[in-house]
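Worksheet for the structure shown next.
Left out: one protein chain. Kept in place: all the others.
Order of writing sets the labels: A, B and C. Residues in every chain begin at 1.
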Amino acid sequence: MAVPGERSGRLAVYDAPNAPFEIRRFPVRPPRRGEVLVKIRMSTICRSDIHSYLGHRPNPCPGVLGHEIIGTIVELGEGITHDMRGAPLAAGDRITWSEYFIPGPNYCTEVLDLPQKSPGVEKYGHMAVTQDPHHHGGFGDYCYVLPQSWILKLPAELTDEEATPINCGVATMMCVTERAGIGMGDAVVVQGLGLLGLYGAAIAKARGARLVIGLDTVAARRELGAKFGVDHALDPASMDEAGLVATVRALCQPEGADVVLEVCGSPEVVASGIRFLRNGGRYVLGGVVNPDAFVSIDVNQILRKLITLRGVHNYHPRNLIEALDFVQANRKRFPFHDLVDGKYRLEEIGRAFKDAGERRVLRAAIVP
Amino acid sequence: MAVPGERSGRLAVYDAPNAPFEIRRFPVRPPRRGEVLVKIRMSTICRSDIHSYLGHRPNPCPGVLGHEIIGTIVELGEGITHDMRGAPLAAGDRITWSEYFIPGPNYCTEVLDLPQKSPGVEKYGHMAVTQDPHHHGGFGDYCYVLPQSWILKLPAELTDEEATPINCGVATMMCVTERAGIGMGDAVVVQGLGLLGLYGAAIAKARGARLVIGLDTVAARRELGAKFGVDHALDPASMDEAGLVATVRALCQPEGADVVLEVCGSPEVVASGIRFLRNGGRYVLGGVVNPDAFVSIDVNQILRKLITLRGVHNYHPRNLIEALDFVQANRKRFPFHDLVDGKYRLEEIGRAFKDAGERRVLRAAIVP
Amino acid sequence: MAVPGERSGRLAVYDAPNAPFEIRRFPVRPPRRGEVLVKIRMSTICRSDIHSYLGHRPNPCPGVLGHEIIGTIVELGEGITHDMRGAPLAAGDRITWSEYFIPGPNYCTEVLDLPQKSPGVEKYGHMAVTQDPHHHGGFGDYCYVLPQSWILKLPAELTDEEATPINCGVATMMCVTERAGIGMGDAVVVQGLGLLGLYGAAIAKARGARLVIGLDTVAARRELGAKFGVDHALDPASMDEAGLVATVRALCQPEGADVVLEVCGSPEVVASGIRFLRNGGRYVLGGVVNPDAFVSIDVNQILRKLITLRGVHNYHPRNLIEALDFVQANRKRFPFHDLVDGKYRLEEIGRAFKDAGERRVLRAAIVP
Partner (left out) sequence: MAVPGERSGRLAVYDAPNAPFEIRRFPVRPPRRGEVLVKIRMSTICRSDIHSYLGHRPNPCPGVLGHEIIGTIVELGEGITHDMRGAPLAAGDRITWSEYFIPGPNYCTEVLDLPQKSPGVEKYGHMAVTQDPHHHGGFGDYCYVLPQSWILKLPAELTDEEATPINCGVATMMCVTERAGIGMGDAVVVQGLGLLGLYGAAIAKARGARLVIGLDTVAARRELGAKFGVDHALDPASMDEAGLVATVRALCQPEGADVVLEVCGSPEVVASGIRFLRNGGRYVLGGVVNPDAFVSIDVNQILRKLITLRGVHNYHPRNLIEALDFVQANRKRFPFHDLVDGKYRLEEIGRAFKDAGERRVLRAAIVP
């Protein structure tokens, strides 16, 4: 597909859900006004990439996936000179950027301060590869940072493994914990100790939580929890619901959990989540990202216990800054680097998705 | 039951759910420390009285119901000299008081500022009539205001009809609208135009809402809505859910409702309530007070739309003050007096419950 | 200055502080991308216009003043098709727009949600008339709405007098009362009953305040207060500070004022303002807009009473929407129309400034 003499780059393309990835070349043109052309250093496979690939939720095909990306600036388009907090940008700089970009000023952004819900918002790794400029996903050689994205220069001390999940996993959990109002002295329950749950535990501690209880059926994840601020890791499959609720509440003296975070993607955990909470407790849904996540809830319990139940999808630009600062400030307290525990070349993407899908690795990285 | 020469008073007692009310006499003793003996002027029948009487929720029997009460002070117990904001109290003063009282200082009250959820909290009209001092419900001649209640002197200008619902219906809706964060310019949907819904609409307007949409299947209530701040009253039975959602959203330009209040008691309205909301909207449950209010909810919608869903049960003492001030300040703007549209003598309580239960009256009052 | 055959318009220009206004013609060109060309219907003279004209604060000269403006669309520039909440715009529509515009996306706007403090923010009526497109103030025939302003279509029912102050006086007070957290049942003191104070009193009532006390030394303003929600209008010059504090506090039973709003522009009122407040009360500065407003404050009082003292400058775009909705919803409750009590042709602007400066009128309007 590349014209001789013209620059081009590889992309890992899938033509339909579950179809094998194929490495194809697409032309690389100079960045236009407001764009940045980036040479990708690393992209990690998010759980939502796997959902898309498996067809659990709609995504345009033939597609290029990947939105947890970092890379090095090749060329800056006109009008892009600084990152979102004013640091100058130049070719060679290593950057991260928001997983989404917006079509321009709009009511959601300007009046409601919810840019992440702008009509027409688009996400990297969620567009058909045929759509210009082709390179808008993480699994390839290049990516264009498109206009109305939020860019941050990465400090030199961060490893690629620490930096790559910042723009999705970490920033999302920054928003989830913000909406949960986690503060000094809170007792927090995290339902699911995947990447989101581990970052969530660590951020809860960094916001002052006195106690974090993590729930996961996978023993290896429960063990990992201790390194990320989890004080008690419980296996919800090892007891019945009443026993689980009693155990959690006994740990959260005197009144039950202040906060519960759902980051496991299973709607059916909501009922026990509500039972963990004290009167006036807060519950944030961060994992149930697939459509039609129906579950039966006793809304009288929400009323009677004065529960606040909130959802979080995407994040605010400020959360991206906070995520970067958090990782930088806490990299010696929590071993973020180790979370990216599988590295694959672009050609190995099929195996990477298989390993990630079957949870043989916590976070698989593609290093083109 | 009364000893000759001793003061006594009548109470309307029911021995079991659905059993006929009987008027019985119980002795009246001087108020003890922290108590106030009150001669009842009016008590209104709250929907929850009907639920209790019908056995839809547990209540001790033989019981005396009634918690929306006002009365005149007969005698002040030791230690009670002023109302909750410092006005002196004396025999003859007309007062209202919180529908609940607490057993004393506790963690819920002092640390969480949730006195309404204190362990051991008790409510007027929710105790067995055999329990001292017998007179602790609204449907009788006397009531003791028990220690750790919150008392407010009533201004002379308020009619009994305006004053009686303050300590339950109005204060509850003050809390519901507070938790919903209703403020300047909000578009608010009220699901259910019973007493709570009508007060809710009026309070929403008094908090600055630009638009109130009321939903009720009863035509008379929809008509009444206009007098209480409802701009558009819709019959949810007149269209399918998609049509209802589209109609409501079209009225809430540009983005859907900011707030939805559930005050109809039907869990099944929650799903459409969520669909009315804009991204970032708030939903407060105020009516689903009966146990086991299960309903199937798509929690992905809560996540994706960044919804906040909260419950309210009872109210904070400050809401009682706000409720009184609101009624006093807005009594010419909204015809609160007319909401109490049926008056019955104590002996007629059976008929009063029947009329109220069959919604022949909006609020039935017992005037002993 | 107008080329023959080319469209031109008049502007009232002043060459230096206190120099007489002169009516000059400047060319009118088609609006560029993102601009709207507007034929001015009415502009009112804000107190800050007078400060600028008198040289109390720096403003570029030769200048054209006026930022409280409404007008009719003559021509829409490319890219401008709808107002800020999605209503379509067309030539002939009557509109209002934010008194300021910003240079583009920036950290203040996107991360802090403070567009009104964007570096490089500019205000209508605050630029040299020599700067393209010349027509960027209110006192003339035309005005260009410049890119990154916020536009709202005006409903037909509003009179020009009701509509003109929306984008400055009303929106500012919407922000002031928002930052003061005025809500249900608050006792509010307003220091100064000029235009800002009168709108502030009315908005406080519309947000649920139970009591508004207004302070002003001008009897006519105190009298006007009653029509705009002021329950008690006091003359601070009629008693000493101790007496004033005692009087205000006696009106705010049981604990002093919940909120004090400074909208008189005199720093020296801050000390008594703090004394009006209850423990935990809030004080918002909205009027002290001139530089070097030094005043001696006992900061121990702020500490000991747990006071919150905040400043407000300009407003958030959402406040403009709220301001319009508020005026529309409350125009029968409060006589906003009458606040514009002096109307002048463009040629009479000198007299208008004189009358306004000497407080012979409350709000002077220029109708070109």
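Note that in this section contacts are C-beta pairs under 8 Å (C-beta built on N, C-alpha and C of every residue); 3 or more make two chains touch, one makes a residue touch a chain.
Just so it is clear, the model here is predicted, and its values are computed rather than measured.
Contact with the chain not shown here comes from a single listed residue; of B:Ile23, B:Met84, B:Ala271 or B:Val295, that residue is B:Met84. Contact with the undisplayed chain is limited, among C:Ala156, C:Ala250 or C:Leu303, to C:Leu303. When the omitted chain is restored, the residue from B:Phe26, B:Trp150, B:Tyr283 or B:Phe326 that touches it is B:Trp150. Checked against the hidden chain, the listed residues C:Ile23, C:Leu251 or C:Ala293 yield one contact partner: C:Ala293. Although one chain is not drawn, the whole complex shows that of A:Ala90, A:Met184 or A:Ala250 it is A:Met184 that touches it.
Not every partner is drawn; the one left out touches chain A at residues 85-86, 174, 177-178, 183-185, 203, 206-208, 210, 253-254, 318, 321-322, 325-326, 329.
Interface residues of chain B facing the missing partner chain: 84-86, 105, 107, 110-113, 115, 148, 150, 317-318, 321. Residues of chain C in contact with the chain left out of this view: 107-108, 112, 114, 117, 179, 254-255, 267, 270, 278-280, 285-286, 288-313.
Everything that follows uses one rule, which is that only the chains that are shown with their structure count from here on.
Between the CA-based centres of chain B and chain C the separation comes to 41 Å, rounded to the whole angstrom.
For chain B, the set of residues touching two or more other chains reads 254.
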